[in-house]
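Note that this complex is displayed minus one protein chain, with the remaining chains in position.
Chain naming follows the written order as A, B and C, and within any one chain the residues start at number 1.
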Amino acid sequence: MIGGGQGAFIGGVHRMAARLDGLYDLVAGALSSTPEKSIASGRELGLADDRCYPTWQAMLEGELARPEGERIQAVSIVTPNHAHFEPALAFVDAGFAVILDKPMVHTTEQAEALARKVRDRDAIFAVTYNYSGYPLVRQAREMVRSGEIGEVRKVVVEYNQGWLATKLEESGQKQADWRTDPSRSGVGGCIGDIGSHCEQLVASITGLEIDKICADLTTFVPGRELDDDANLLLRFKGGARGLLFCSQICVGGENDLRIRVWGTKGGLAWHQEEPNRLLVHRLDQPDQVYRRGNGYLGEAAAAGTRLPSGHPEAFIEAFANVYKAVAEAIYAGAGADSPKRFGFPGVEDGARGVQFIHRTVESSRSEQKWTAL
Amino acid sequence: MIGGGQGAFIGGVHRMAARLDGLYDLVAGALSSTPEKSIASGRELGLADDRCYPTWQAMLEGELARPEGERIQAVSIVTPNHAHFEPALAFVDAGFAVILDKPMVHTTEQAEALARKVRDRDAIFAVTYNYSGYPLVRQAREMVRSGEIGEVRKVVVEYNQGWLATKLEESGQKQADWRTDPSRSGVGGCIGDIGSHCEQLVASITGLEIDKICADLTTFVPGRELDDDANLLLRFKGGARGLLFCSQICVGGENDLRIRVWGTKGGLAWHQEEPNRLLVHRLDQPDQVYRRGNGYLGEAAAAGTRLPSGHPEAFIEAFANVYKAVAEAIYAGAGADSPKRFGFPGVEDGARGVQFIHRTVESSRSEQKWTAL
Amino acid sequence: MIGGGQGAFIGGVHRMAARLDGLYDLVAGALSSTPEKSIASGRELGLADDRCYPTWQAMLEGELARPEGERIQAVSIVTPNHAHFEPALAFVDAGFAVILDKPMVHTTEQAEALARKVRDRDAIFAVTYNYSGYPLVRQAREMVRSGEIGEVRKVVVEYNQGWLATKLEESGQKQADWRTDPSRSGVGGCIGDIGSHCEQLVASITGLEIDKICADLTTFVPGRELDDDANLLLRFKGGARGLLFCSQICVGGENDLRIRVWGTKGGLAWHQEEPNRLLVHRLDQPDQVYRRGNGYLGEAAAAGTRLPSGHPEAFIEAFANVYKAVAEAIYAGAGADSPKRFGFPGVEDGARGVQFIHRTVESSRSEQKWTAL
Partner (left out) sequence: MIGGGQGAFIGGVHRMAARLDGLYDLVAGALSSTPEKSIASGRELGLADDRCYPTWQAMLEGELARPEGERIQAVSIVTPNHAHFEPALAFVDAGFAVILDKPMVHTTEQAEALARKVRDRDAIFAVTYNYSGYPLVRQAREMVRSGEIGEVRKVVVEYNQGWLATKLEESGQKQADWRTDPSRSGVGGCIGDIGSHCEQLVASITGLEIDKICADLTTFVPGRELDDDANLLLRFKGGARGLLFCSQICVGGENDLRIRVWGTKGGLAWHQEEPNRLLVHRLDQPDQVYRRGNGYLGEAAAAGTRLPSGHPEAFIEAFANVYKAVAEAIYAGAGADSPKRFGFPGVEDGARGVQFIHRTVESSRSEQKWTAL
């Protein structure tokens, strides 16, 4: 693991997700950008002394120096966004499977370079768009793609948070600190941090391609440099329309990610905070409530389910579904086509996400209505 | 009453709303554009023969011909949109109180003419934006305006219906028929029919003025002439941002009007289909659920409440609150300032709504991002 | 109308319910047990001077003295419980249709006498168990009785209020005052006031007969004479089991009446505070949410519906459905069989309710487990 040391948030989530199914052992790490902290964090997690590396470069070198059967097989990179590209590229190049946090990288050039490298090395590469791991998101995907709601007409995706409604970054809170700093977070604030999840969720469920966007990004909290609120109109290829909005200033919003999709024959609604339910609309029929763990669900949902219905699964379990799928790819000796084969978000999703962030920022600055994606 | 005869929908609602508090007696009507049907409908409702008029012109003449104490005091105009302007203008001019359905009229010129007439004649004039009559909408208004959620930053208002997801107008369904016909409905389809409610709800609760809009109107059902889906970005004077979206092709949507408002210190969420609850967010505190009929609510909510808490009130009761407020204005001998004094939507709201519809259609056709309102 | 004068609660509800559909005109009243207040209340409501009666006896006499076509056709009796029996018996005897509030009377002897009189005079007689007027309660009834959920196995009905959690009767609040006074309320406190609604709702929806009960009544608030909390086990004829519980000390409970019914093939759940939804369970299938106003609902629900789906109807509209059904019976010239023919609760329901209250009080005092009903 690279990143995720003391004081980090998402690193711990990755570790729990990796542990849940007993498919991963954490054996090596460069857990912080500060060498001393990196080593201390590794010891705290019980890593062997010689695999607590001060830097990711040292880790790469050290692991490569080990006999083949005793190296790591995969690396999770959970650093702030600015520290994604270099280690990802290097570890892919060295032949390791890579699990990388989103948004993938800072620039579209980096994204392309990384995508090229993944293809060249036929590498297993995952981006942890974790929400696509929820069983009922997979069910939604299966239903939309099999035509159960007809041709998609409208999509509304939203992600409302409130934790940055005040200037939290001034308090020294680490998460707020780097997320509001363009040098570490990239060109997008809220749109990069959570808007990218919205974009990926739409793509994953509907398979639709965004044709053009019209964005209005705002920074509400005085003195902040990046957007903390984003509102977009979407036009999809084929004629569907949509709205994407996200915010980090919506007081009371916790992790309020919701998606609604309507087609010619029905509709679906899913809410991340109540992830075990999927509301299904059908023309002239009563609404249905699909619930995780039931026999009427499809294969994709079933494969991501560990507990019987009514025994709720949640965030960590969904995250673990991404890890589980990557493990299956590793065991199968798969390569760059593993995202499609094993059902997890890959480098193409990551690259599309980076482009989306950049185009959104561009659109927001434009006086023209539509910006092509 | 003008309009609302056999086969109509909203006329019956107006009559129930008027009857509920015992403040109105229906005594005269020109209930249909077809003279025979107009008279037959009047008889069915138990009107005296000599007050079942064939046309609104006849009604105006007939009522004016009666001794002053035996005339109607107010007229409800519940015809399709294209038949609003002329009778409204004439009855205002003749000195009657007028209650008119929304959207008020077809053109901004008509809107201005009507507004001028109302002012000139110092008339009592209401537009039945009925959702503003809900007690918890009034509570929301009071809370936002008194600063309980701080300075407003973001508004999301939406109105999702699905009844026009198929080409219902071909079935002869009367409501679908006129609403999809530009000659009777005006330039807006969905945006006029329900988007106008959204606009008014935002204005009523927040008091914010829309500065400019960016609209994307769509007609999804082939062969339909007017929009059946509308998505808008909003910019308010003072810096707040918003989204307004409405649709009549969202399968499963019934009358799904929702509004969310976030400010610097808190937030509010209200849903028309569960109108007795108002969700309140406050910085760093647990969410609160305000429920109709409780002592902790303000005066405006209390004044629009007939039943104790837990005994739900709903659509008709909210509609009746508009009628009740107009009756109070009539009893008080008030004039053109009665909307402000008695808390109901007036000709200014109606005119703003007509302008909003026109600007939205204009924006939707424009390649420019923003259209000023 | 008898009762329902100044300061009363339920009288106003009856009046709104009666007015809603334009099927009733209030023309005469003895609105209070205090003659002066009775007359004053009548004037306030716009009754003619000669039909503002000081007492119900005077009203009976006065109306009978009028020519047949100019008399009242029906009387609503909305007094506290102790003042139900005498006027109800007298007006039935005199040939008027009677609409009486619940619980019907104080004693089983009174109940039997009244039932006998209704049969003897072939009278139209309704008890306002208003919750059975909700469209989705009617739908539930139709579904259970037609076997859609199979043979009923279990029923849970509950009614949680909190308004008497403190000694409100000491504050002079009129509703609390008479409801906690055995001389006016009868032998049951909470069990009479709201438990009786539960019993009727179960009977109405399931058609099951209670075989025996096991009750535990409690008075939590010190100094109160009647129960303010009731918990019962139910055994139905045929083998179904159930629980009935109600309370007026459940802080936060408003008018929280809920019923759940499970059978061999499915289940239903309805909640009075969200009355436009009915949750339907079916073996091995997703839950369904039936919503008022849709085409997939049965005739009984449709007949009690005034507005399209999504335009919520609530307490007053359900109450009005009882009034409407009685009006239909009157127009049809029906008699004592009208509850069955027109679908409203009649004297048999009222009598069964009175017996239920008495047996519950008896069971609560008994050391034996089961008390036969």
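Here are some notes:
In the analysis below, contacts are C-beta pairs under 8 Å (C-beta built on N, C-alpha and C of every residue); 3 or more make two chains touch, one makes a residue touch a chain.
Owing to the predicted nature of the structure, the values given are computational and were not obtained by experimental measurement.
Annotation: of A:Gly150, A:Pro312 or A:Gly335, A:Pro312 touches the absent chain (contact as defined above).
Residue in contact with the omitted chain (choice from B:Ser33, B:Thr166, B:Thr219 or B:Asn294): B:Asn294.
Considering the whole complex, the residue from C:Met1, C:Leu100, C:Ile210 or C:Cys250 that touches the absent chain is C:Cys250. Looking at chain C, the residues touching the absent chain are 149, 153-154, 156, 158, 162, 165-166, 214, 216, 218, 220, 229, 231, 233, 235, 241-243, 245, 247, 249-253, 260, 262-267, 281-283, 287, 366-370. Mapped onto chain A, the footprint of the missing chain covers residues 9, 12-13, 15-16, 19-22, 45-46, 161, 163, 253-256, 272-276, 291, 293, 306-317. Take chain B: the residues that touch the chain left off the picture are 280, 284-291, 294-296.
Simple rule for what comes next: only the chains that are shown with their structure count from here on.
Closest to the protein's overall CA centre, chain by chain, comes B. Look at where the CA atoms of chain A average out and do the same for chain C: the two points lie 55 Å apart.
Centroids of chain B and chain C (each the mean of its C-alpha atoms) stand 35 Å apart. The distance from the centre of chain A to the centre of chain B, each centre being the mean of the chain's C-alpha atoms, comes to 43 Å.
Looking at chain B, residues 253 sit in touch with two or more other chains.
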